[in-house]
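We show some of the complex, not the whole, and keep each chain where it was.
In order of appearance the chains are A and B, and numbering begins at 1 in each one.
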Amino acid sequence: MPETLISVDLSKPAEDQDAPLHNRWHPDIPAQVSVKPGDVFRLECKDWTDGQISDDDSANDIRDVRLERVHVLTGPVAVEGAEPGDLLKVDLLDVGPLQRDEWGFTGVFARENGGGFLTEHFPDALKAVWRFEGAYARSRHVPGVRFPGIIHPGLIGCAPSHDLLGTWNKREQALIDTDPGRVPALAQAPNPELAALGSLTGADFDRVAREGARTVPPREHGGNCDIKNLSRGSTVYLPVYVDGANLSIGDLHFSQGDGEITFCGAIEMAGYVDMSVELIKGGVAKYGIVNPIFKPSPLEPHFDDYLAFQGISVDEHTGEQLYLDAHVAYRRACLNAIEYLSRFGFTREQVYIILGTAPVEGRISGIVDTPNACCTVFIPTSIFDGDVNPGVGGIPTIGSGQVALAG
Amino acid sequence: MPETLISVDLSKPAEDQDAPLHNRWHPDIPAQVSVKPGDVFRLECKDWTDGQISDDDSANDIRDVRLERVHVLTGPVAVEGAEPGDLLKVDLLDVGPLQRDEWGFTGVFARENGGGFLTEHFPDALKAVWRFEGAYARSRHVPGVRFPGIIHPGLIGCAPSHDLLGTWNKREQALIDTDPGRVPALAQAPNPELAALGSLTGADFDRVAREGARTVPPREHGGNCDIKNLSRGSTVYLPVYVDGANLSIGDLHFSQGDGEITFCGAIEMAGYVDMSVELIKGGVAKYGIVNPIFKPSPLEPHFDDYLAFQGISVDEHTGEQLYLDAHVAYRRACLNAIEYLSRFGFTREQVYIILGTAPVEGRISGIVDTPNACCTVFIPTSIFDGDVNPGVGGIPTIGSGQVALAG
């Protein structure tokens, strides 16, 4: 069994852990542990909200979540010999829930609090709690579905350099400035509120809290890419920007659909990651790397029977024709899936949660046939407790109940 | 062997076929043949350009292609008993090249002539010719790769109603009107030039030629969705808008990557489709269908080892931060792949062609982590005649030569 380098105490906040967690990106957050290339080790992670969400039947905690707190990350891990320009190869040997805490949650944020992909259609806070039955997840809030997890970290990356951090903050502020009052916000600027910065204290803490980039968006270093295929058994190659690489990881998901459309939308959990690291010296220039590259895992659960929905880039409200807009085309594909599956006894909120959590695939199928992009969402049929294919007979009722609401 | 209902003569243009082809969408284009639910039958198709492209080493034909001619489609096929509101289930039992004509081509249009997904990076006409070696394709213009085809029709759909046709023409014209002189054009309005309309003649021909929608975009009926997974063995459920359904099919691809980013970018070919049809009466309202739904095939070639590239929605030229723009994120992922693979002896043009033709998967991985969309392109490593994984040693030279250019 790999040595556990960092463990977490789920009863304590980020700051009070033996190896305090952090929730901002900054080169000056000190490494908590150090490893050598070739080492195999285990890290434990808290859920991304630092434990704000409860295993209950109300979405009030989702509605009231403090997003200044996310994502609480484990690390940084220093890698001996790593220098800027290297490529850090990380083998994700295993990812799983903590055996002492096998449950997870999915949330849809209220529109005022960040919303989700379909926030115009689902403006209120929603929640589903999942129980892990071995390799499978079930929710009392979404009866009628069960699926095995493609377990993965939503977030992994190396610390940015000061230069890269500056680029991020500048370009994101420019976007925010185009519509500062927008709800939901276009992006989040650095914000000292609820910042956790590992073992930093004093003036360093204050400075880094003011400068540190928020963890929500994926960026050049990877970060919160929410790629479900960075799953147990996969390999990712991360650009290194600072001496020691300073690798951080967190936001573990028991399962997630492509796009994570419900935003807090994977099955969020605390858990562990077994990993090993290697260095490819000078790999960034050698291979012309801008963003991380990765190899998906041979261990992913595989499905052969899918029902797939198409969407095109025509706005669902106005009928306006958009130009090769893959965002809208994928939204339409998801809405088509929601409409269809809601005929099988599921509420529309439940299907929204299913699309966010189950191992669905989101594809950019056509992106050149002007003016329409065509996106598709593939849903494995075996996750349902009944037959969801179209047919000439009656439609079976598979779903029941409802997700947890705020109120 | 299924009965061949419509065969094509590759030496003759669309109009001179025994069952003349058509290249516009209109409810008044008469059916060429009629089938009953349950029938199993074969249709043959010309390549989408009606034979404008030659098996040679110059891209002049791509540069000079007359796009008013595309896509030449086989049909319409009338289905007995089909009525508006039905769902037409089509089993694509097999798709393949004509044994008498086993070759295909890939083109990148010049920017003035429609361009492609990366037209700002590749503004000139390019071409690659492919030879089919059994289930595999190879190109003398892209040495170093070989892959099995996920053979599929790029285009399938039922004729629109007059109402639906009106909606299409109106919304697309509105888009065109926002920037009528744009190069490439935002969309194509109806155009009688080079229209082929099956057996229509005289005044009917002239009217339909003026009204008929162009075939390039995917729309509510499916049409040119260019979904590679509508492959041999798959099933598609199409909305019916007119009595008899009037199903048309064409634009056969030996292989295509998700997105078909090179635009004329699959391996385009003439070929045959074996299919059977069934009706789900009233299926559109029953299941709330807007766009077609489908089931991918258990017969697709499968790959286990992929190298995947991430992209985020930051413009590659200006560094501008865009808001959850999946189009740009996928473009960046593709550009990252091109940069990487060009280190292995391929020209950038060759990699562009590979991404358009090989069985690559384009995923919308994250679409909620404001402000960045994260898209990924998965490339199967076994298509290369050498190891394309990152490593500590030298980079092997796998590619050579160059695609066909115009001039």
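As a working rule, a contact is a pair of C-beta atoms (placed from the backbone, for glycine too) under 8 Å apart; a residue touches a chain by one contact, two chains touch by 3 or more.
Every value quoted in this text rests on a predicted model; they were computed, and no experiment measured them.
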Number of identical chains in the entire complex, 2 depicted: 4
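Here is the rule we go by: only the chains that are shown with their structure count from here on.
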Distance between the centres, which are taken as Cα means, of subunit B and subunit A, whole angstrom: 32
Partner subunit A, residues of subunit B touching it in the complex: 87, 89, 114, 116-117, 167, 171-172, 174-175, 184-188, 216-220, 222, 224-229, 237, 258-263, 265, 280-281, 283, 286-296, 298, 304-312, 314, 319-327, 330, 332-333, 336, 339-340, 342-343, 361-376, 378, 389-392, 395
